[in-house]
Each structure stands twice: as C-alpha cells, then as structure tokens.
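One protein chain omitted, others in place.
Up next, subunit A:
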Amino acid sequence: MTADVHSLIGAYVLDAVDDIERAAFDRHLRECPACRLEVDELREASARLAEDAWSVPPPALRGSVMDAIAATRQVSPEPAAPKRQPPARLRLLSAAAAVVVAAGGAVYAVQELRVRAEHTRVESLETLLSAPDLTVHDEPVTGGGTVTVAVSRSRDAAVITLNAATAPGDGRVYQLWTIRAAKPVPEGTLTAGETTTRQIVDGIGDATDVGVSIEPSGGSTTPTMPLAAAVHL
C-alpha cells in the first residue's frame, strides 16, 4: 500500500486528489520524513507557478481584509517539536493524535461539501474521517486506477472510493461488494461508462474484504470472477 499511496505525491502537491486520498497521503507523510521533505520541496516549486498568474486585486479589497483581520482572533503556535525521542508510549499517543489531526484536515474539504446539500451523506463521511481508528487501504484496479477503502470499526462505517482508469466495455458496469461472514454483499452499482464513485457503507460490521467486480448493467446478486480489485481489510 505504501508504494501505491506514495505515487500520489505529485497529485497531492497539486491538490489534484480527493479528500480520502488526501487523508491517506497525510497519514503516509507522518510515517515517512523523506516524503515530507519531498512534498515541501515540490510545494516550493509548485508555488512558483503562482508567479505566472499575478493579478493585482481591486484596491478596496485591502481595506476590507484589514477590517476583517482586526476582528479575527489568531491561533496559538503549535507546541515546539520535542528535541529527543519521547518514550514509546508517548509516541503511540502522539501517533494517535496525529491521525485525528489528519482527519481534521480532511474535514475541511468535507465541510465545503455541505454546499452540495448532501447532508446525511456528508455528516457520516465527516464523522468517519475524524474517527481515531481510521485505517486507509488501497489496491490497484485491473486496467488501471485505484480503489481506496477508509474504515473505522468504532464508527462502524467505511467509505469506498473507486477511481478506475477506464470503464468496462460492452455496456458492463462496476459493482462494489463487501465480504461478510464469507458471503458477498452488494454495496452499490455504477452505471455504464462511470469510472469513479464514492460509496459510504454505514454498518461495516465485521466485513473482511471489499471487492470491485464487472457486471452486466444493473449489477448482479453474486460477483462475477475475476474481480477487478480486491481489498483485504
């Protein structure tokens, strides 16, 4: 999984990922100081691209920004990074805290989604992404692309994000599944020509796997083998 997540580094720096992928990559960054360095360097380069888009704002904006900051409270600095390695137990605690922070970052994007008037869906996605036990898995899809599954057992929910490179031919479609007690359960069917979806599974229970199959239009009651992607949770 790590290698696959890491391949997102360019897209991550360019903000060309969705919020689930961003959460996965943020997690990856905390485990990989070298990657964080690369992100910082590439951000420095991408920010230079803004120089080519120079445009002076209307003069009145200055006054309204100055008024706004006068009425805006500033955040406190983050606690300074510890100089020495803290004891293992502390490290574990801060790792757990870091997961919450990463999920918090994703929540911002999710809050923007509220505009979409998808209240119920978004509420549960937000709750899910802020779960302290969120784990993110991803696997390649046959024919290119990725399926990402973010699971929280404590929230009893998962979100499946499919980003396939191509749609199945001949009017066939992608269908999502979970495996529960060794039995496949359908979790949603795409329409012909669709390559991307995000599906929230409310009640992930003890599901052990997530699968993506290629089915006739409308979906099937059992998955057709071989699967286009399989994720073991």
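Here, contacts are C-beta pairs under 8 Å (C-beta built on N, C-alpha and C of every residue); 3 or more make two chains touch, one makes a residue touch a chain; residues count from 1.
Simple rule for what comes next: contacts and distances are computed from a predicted model.
**Student:** Just go with whichever of "Galactose-6-phosphate isomerase subunit LacA", "Secreted protein", "(Fe-S)-binding protein" or "RNA polymerase sigma factor" UniProt uses as the name of the absent chain.
**Tutor:** "RNA polymerase sigma factor"
**Student:** Among A:Thr146, A:Gln175, A:Thr189 or A:Ser213, choose the residue that contacts the chain missing from this document, as touch is defined above.
**Tutor:** Residue touching the chain left out of view: A:Thr146.
**Student:** Since one chain has been left out of the picture, which residues of subunit A touch it in the full complex?
**Tutor:** That gives, for subunit A, the contact residues 7-11, 13-18, 36, 40-59, 61-62, 64-66, 68-70, 72-78, 108-109, 112-113, 115-118, 144-146, 163, 165, 195-196.
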